[in-house]
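Here you go, one structure.
Just one protein chain is left out here, and the rest sit where they should.
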Amino acid sequence: MKNEVKDRLKEGRPIANGWLHIPSGWTAEVMATAKWDALTVDLQHGMIGFDTALQMLQAISTSNLVPMARVGWNRPEQIMKLLDAGAMGIICPMVNSREECESFVQACKYPPSGIRSMGPTRAKLLHGDEYLEKANEQVLTLAMIETTEAVRNLKEILNVDGLDGIFVGTGDLKQSIKAENPNGNIQKLLDSALNMIVEQTQKKQRIPGIWSPSLEVAKVMMNKGYQLISFMSDSMILTQYSRQLVADLKSSFEEKQ
Amino acid sequence: MKNEVKDRLKEGRPIANGWLHIPSGWTAEVMATAKWDALTVDLQHGMIGFDTALQMLQAISTSNLVPMARVGWNRPEQIMKLLDAGAMGIICPMVNSREECESFVQACKYPPSGIRSMGPTRAKLLHGDEYLEKANEQVLTLAMIETTEAVRNLKEILNVDGLDGIFVGTGDLKQSIKAENPNGNIQKLLDSALNMIVEQTQKKQRIPGIWSPSLEVAKVMMNKGYQLISFMSDSMILTQYSRQLVADLKSSFEEKQ
Amino acid sequence: MKNEVKDRLKEGRPIANGWLHIPSGWTAEVMATAKWDALTVDLQHGMIGFDTALQMLQAISTSNLVPMARVGWNRPEQIMKLLDAGAMGIICPMVNSREECESFVQACKYPPSGIRSMGPTRAKLLHGDEYLEKANEQVLTLAMIETTEAVRNLKEILNVDGLDGIFVGTGDLKQSIKAENPNGNIQKLLDSALNMIVEQTQKKQRIPGIWSPSLEVAKVMMNKGYQLISFMSDSMILTQYSRQLVADLKSSFEEKQ
Amino acid sequence: MKNEVKDRLKEGRPIANGWLHIPSGWTAEVMATAKWDALTVDLQHGMIGFDTALQMLQAISTSNLVPMARVGWNRPEQIMKLLDAGAMGIICPMVNSREECESFVQACKYPPSGIRSMGPTRAKLLHGDEYLEKANEQVLTLAMIETTEAVRNLKEILNVDGLDGIFVGTGDLKQSIKAENPNGNIQKLLDSALNMIVEQTQKKQRIPGIWSPSLEVAKVMMNKGYQLISFMSDSMILTQYSRQLVADLKSSFEEKQ
Amino acid sequence: MKNEVKDRLKEGRPIANGWLHIPSGWTAEVMATAKWDALTVDLQHGMIGFDTALQMLQAISTSNLVPMARVGWNRPEQIMKLLDAGAMGIICPMVNSREECESFVQACKYPPSGIRSMGPTRAKLLHGDEYLEKANEQVLTLAMIETTEAVRNLKEILNVDGLDGIFVGTGDLKQSIKAENPNGNIQKLLDSALNMIVEQTQKKQRIPGIWSPSLEVAKVMMNKGYQLISFMSDSMILTQYSRQLVADLKSSFEEKQ
Partner (left out) sequence: MKNEVKDRLKEGRPIANGWLHIPSGWTAEVMATAKWDALTVDLQHGMIGFDTALQMLQAISTSNLVPMARVGWNRPEQIMKLLDAGAMGIICPMVNSREECESFVQACKYPPSGIRSMGPTRAKLLHGDEYLEKANEQVLTLAMIETTEAVRNLKEILNVDGLDGIFVGTGDLKQSIKAENPNGNIQKLLDSALNMIVEQTQKKQRIPGIWSPSLEVAKVMMNKGYQLISFMSDSMILTQYSRQLVADLKSSFEEKQ
């Protein structure tokens, strides 16, 4: 049992992490053929409950991609259940302080490192009997930095034992900056926050990750040093390209007439 | 994007709000043809998890009824996920204090008014690109008043910024009154509480809503001034009328024999 | 293992048979509390595929009502699968000739009486080890008479060995009569067909059954001698009464204003 | 109740008909926002059973797109059930002769034009009480021409009363041509078949439709005169563009290193 | 309405409580035929969300076994929803203090004993109208003792009014002991904890329950005095025996060759 993505991230290499919002094992399998390195089932903004998340995690395992999950909130029961269902990494939203980060990391780790409850029903089936022994070191723990409060507390958050990295929620961070600086140059403030975050994270030998609304932005982020690179979602890809294709067809309809 | 029901409530008009307990997109569509003004997917006492709630919210959108949800508890992750899934109003159970009410309202609002996380996956698809801009003003926020503690704190609760109205849980409120007044005249105490609640709510220009166990009681409540009127549920309607019809048929069986 | 409904029908007594169109185990359980004698999962006009039908048959078994199914068409694989899933009676649509009736009955019976394949996965679990031995005699077989062709072939259809009774599809029969008699008095022709069918069926000691669009018509049919009495469906009950209740509430809204 | 797409096709205008292979109400709703004119739930090659098809048809009805279905085979029970579920058009695979076409069309029409059984459970809910009266004229009936046998019998097929048009299965037709002409110039033979089909169909005032593997081919077909234009599927769009986007990101990974 | 299992436990008799991890109403029904006394739907480590849990609770009710649930965490909304869905007992994980135990028990009880919200949608359907009156006394409340902290607080936990018993999570307790005693004789420390727990629980007239990884260990626990006896799970039984059977078949393959 080896989390290949974690290894590569530790070596400083970038990772393409697909983002799943469609509640379907079928589209998860489609995405799993697209040569991402990892896929994240998003239970926060994805249209996905646990019953469907399980099918999606199974579908990801038809490939050798690393299955991950974003939980809806920093709740031990959600974190533990997705780990039991086989997720090899957890992205936790709205981690704004060292305490919240500790609580998140503890939910991911068996004692003595944390308070995770034993019962890795699918994880053990999938990853083998050594799962119990290796889970603490192999599971990726990523805290989301998406408020100005989190940015202010970043150093303390990065100090939490067992935290592997951070994951920036660009949309929320921008909103949060705007709320604090109603008259500021938001894009500039955001950019300098993004730079500062990646720098501090690298300094602490943690992994910097980020979600971006488009491939273009994702590339910019990779060039800033972000390693765990996500952009759009299965839903957004389908939405954008189906609209584009229909518009194109419709314009030929008009030309013809 | 316009929440018609919110507009009409603001004008002081009554609204018929159907109540969904059956975990099925099909019955949600049936109910959506019955000329309610809004339909509430009840994730507290309904037999409904998120995976099914999504199908029900989609089914409601086959009509122009306003989709709403009652969450299981005052939890930001549940509130935000149902808003992302397209609900245009949230009814939150067991709001007993100003703090609880603030926490509820904040979960419903994007910064700077609240802490809602960005990612309106279905909401944006359904309500269009202006969703992000208009959600804070268009989403209905209704706090449930269903304990004597909540009644005592009503004024403070009604003062919370961004709260649109209250929704009385008659069953629970009665239980709570009874627990505090084991020897009191429960019906009388309940009635005066119901009168007081509607009065204070109107005084603060908030919307008074209530669930009733029957159409008859619902009419009484409307006459008291309650505006968001719910009664029974899809399950209860099916239970009551199927029992009634079978009993009627069975009695003809007996007559014949 | 005993099909109580079959016994009572054989004694000439009427039976209230609820009709399920809602694809939900939950509403099936609601209907199962309404004191019907049997419930029929309708896979023809109900919004129900096999995966859901199984849940509904399980839900019916939370009561002691007799579970039945209407198949989508006279197909051995559908008939056998629903029997394997625990249905104790099959209503088969569009049986228009002796050959079609024989084919239907054969699909319901193990050799030497028919060609049913062995593998009563749920039936044996539910009805016990004696299922294999008793299924041929306990399962109800009901052929639908719903075209003028079927009416003309009724005697031959009723002669088929192993057929327990017939079930009139009033809607389709009316359509069929109208198609053949575009200028006839349809209601009169239908009535005399309905009388003739019940008479011939009783003469052959078979069970006459019928579906009616309302309780009122159902009672008329019972008085004609029909025994297996179905009317409306769970969907129709919910549709009719929810509309009625909303209309009533809305009219009080208007009175108030 | 009006099938807008049928009207426009009758006027000779082209129609963009999206193709659904993903078993999900959510992706059906995503596709429904992409400005197709109609969406076809494909129960032949899509990964879709009836239970899911219902959710997809409901999701399509959140828009004003015309819902259609391709059935798995020329079977009356499948055709009728999808019509009952609200489909306003049926595409039927492998119609190779006049007899097969008649059987298909009859399954789509109520008597006296056909043998469709009454029970439009969702269709009536969705399209209103006039559904029963108008269904025969409003439902689109499209027979698939996808073998050399069908091409040879095309004139007779086009003569069948109640058939609205044909729909070419390009992939299967090519296979069939190849099987008969192992050493022929397949592309040329296919092209001339496609030309001949559209010509004969127009001559008989029927609607010519076709599925194409790409937007480019779809445009060529539209220019040939095909009116009901489908290309790719939701699955194929997601597969192609997710692969393309990942490949692009990965190449920036390499550039950086 | 009578919780037979609670009665027998109060009399000091042992109970066989099956453990459900498979997300399926079908396997729940299979397990319900195996003569357990009760079945527990495990929402903590089972692969089960609410939508599936409902189907499983319904499937259990095809028998007269007592339906129970383990919640994912000590959360009132989860506890109340599973009670509303018909569970007659709740096993709550990670109860480490008197306060946590009180919070758990209060969520299980209607006022004045607790804060459970009224709305027993399925419970009332299943258990009858007397449910509301009898639920507080009939529902089993079992707090999990699975950390050294809980063991230290056991007396206080056992003192909580309305708590019926405790349930030992052996796996977690062992982990917790090991974390505190890295160099201790874990098995010995665990054994003495298990003895102490059963003793104190009996002294307080509460019910001692426990989950064991095998039938053998379960028997040992029963002999120690534990009454509510669970071992393995449906998943584990299927895993172990299918592996064993295949291994046996494969060894005959080898013998033959």
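Each chain carries a letter (A, B, C, D and E) given by its place in the written order, and its residues are counted from 1.
Here, contacts are C-beta pairs under 8 Å (C-beta built on N, C-alpha and C of every residue); 3 or more make two chains touch, one makes a residue touch a chain.
It should be emphasised that the depicted structure is a prediction, and the values quoted were computed from it without experimental measurement.
> Using the contact definition given at the top, list the shown chains touched by the missing chain.
So, taking every chain into account, the missing one touches A, C, D, E.
> Write down which of A:N3, A:N17, A:S61 or A:T148 is the residue touching the left-out chain.
Considering all chains, including the one not shown, the answer is A:S61.
> Just name the one of D:T52, D:S212 or D:Q227 that touches the chain not displayed here.
Selected residue, touching the omitted chain: D:T52.
> What is the set of chain D residues that contact the non-displayed chain in the whole complex?
Output for chain D: 21, 23, 44-52, 72-73, 75, 93-94, 146, 169, 171-172, 175-176, 178-180, 182, 233, 235, 239.
> Spell out the interface residues on chain A facing the chain that's missing from view.
25-26, 29-30, 33, 54-55, 58-59, 61-62, 122, 125-126
> Hey, which chain C residues sit against the chain that's not shown?
49-51, 54, 75-78, 80-81, 84-85, 110-112, 115, 117-122, 125
The rule we apply is simple: only the chains that are shown with their structure count from here on.
> Out of curiosity, which chains are bumping into both chain B and chain E?
A, C
> Comparing centres built from CA atoms, which chain ends up most distant from chain B?
D
> Is the number of contacting C-beta pairs greater for A-B or for A-D?
Comparing A-B with A-D, the pair joined by more C-beta contacts is A-D.
> How many angstrom lie between the CA centroids of chain A and chain E, rounded to a whole number?
Those two chain centres are 34 Å apart.
> Please report how many Å separate the Cα centroid of chain A from that of chain C, as a whole number.
Centre-to-centre distance between chain A and chain C: 52 Å.
> Considering chain E alone, which of its residues make contact with at least two other chains?
49-51, 54, 75, 122, 125
> Edges wherever two chains touch, nodes for the chains themselves; is that graph a line, a ring, a star, complete, or other here?
Chain contacts: none of line, ring, star or complete; other.
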